[in-house]
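A single protein chain has been removed from this complex, and every other one stays in its place.
The chains carry the letters A and B, assigned in the order they are written, with residues numbered from 1 in each.
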Amino acid sequence: MSAIAAIDSVLATPPALNTLGPVTAAPQPAPTASFGDILSAGMQGVENKLATADDMVRKFTLDPNVPIHQVTFALEQARLSVELAMQVRGRLLDGYRELMNMQL
Amino acid sequence: MDPVSAALITKSLDGLALRLEVTATNIANANSKTYRPSRVTFEDSLRAAAAKGPDAIASVEPRIEALPRAPFGDEPRTDLELDTAAATAGRYSALIDLLGRQFDISRTVIRGGQ
Partner (left out) sequence: MSDAMAISRSGLDVEWQRLQVIAQNLANLNTSRTASGDPYRPMRVISGPDATFADALARKGAVSQPGPVRVLGVEAMPGGVRRVYDPSDPSAGADGFVNLPAIDQASEMTLMIRTSRSYEANLTALAIERQMFSSALNLGRSS
């Protein structure tokens, strides 16, 4: 149980997430928020960024006056948030595997 | 990748490629006496089809229409044609780039962040 609490505290305030700006409109992850809430808030953020990027691409395709830098910026933000989510997923899996390998 | 966005981009690329061909023909025929310059339109039909979904988008056909006659002087405007060619090529490159970036994102998910 202490191992789970350790993972919890490590992931509760991931510094990298903050560099991308506010992830969602959800309340800031507080030490009392559940693990599942943090995860789903993170995924929602990725979804939003992907949807924004897709919307920008659509706008650009139909209207030549949309500035291209807005589109590429939105796409890069989306990509970075996906990469971060993948990294988090990887760490989580590693932690889970480690847990499962422990003799209890 | 969203099917509507993918359909919009590929259809745009088709239309732009045709536009370049027609523009090249207009430039090559600058000194052909009986030739009437033409142009390609597809943006308006694409915009209308965008709201209706991927099938409507797929059925959009870029159209070649004759350029309206100038009020005076029928000299071919090769300078404007060159501008059209450059703008078309630029827009084409931009769409290819955006398509590539979207593929990148999908690739990131597939690789699981590796």
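Structure notes:
Just so we're on the same page, a residue touches a chain if its C-beta (ideal position, glycine included) is under 8 Å from a C-beta of that chain, and two chains touch if they have at least 3 such contacts.
Computed from a prediction, not measured in an experiment: that's the story for all the values here.
Every shown chain that the unseen chain touches in the whole complex is listed here: B. Although one chain is not drawn, the whole complex shows that of B:Val22, B:Leu46 or B:Val60 it is B:Val22 that touches it. One chain is missing from the display, and on chain B it is touched by residues 17-18, 20-25, 27-38, 64-66, 78, 81-82, 85-86, 88-89, 92-93, 96-97, 99-100, 103-104, 107.
In the analysis below, only the chains that are shown with their structure count from here on.
Distance from the chain A centre to the chain B centre is 36 Å, each centre being the mean of its Cα atoms.
Contact residues on chain A toward chain B in their complex (touch as defined above): 50, 53-54, 57-58, 60-62, 64, 68, 71-72, 75-76, 78-79, 82-83, 85-87, 89-90. Here chain B touches chain A in the complex through residues 1-2, 4-5, 8-9, 12, 43, 46-47, 50, 91, 94-95, 97-98, 101-102, 104-105, 108-109, 111-113, going by the rule given at the top.
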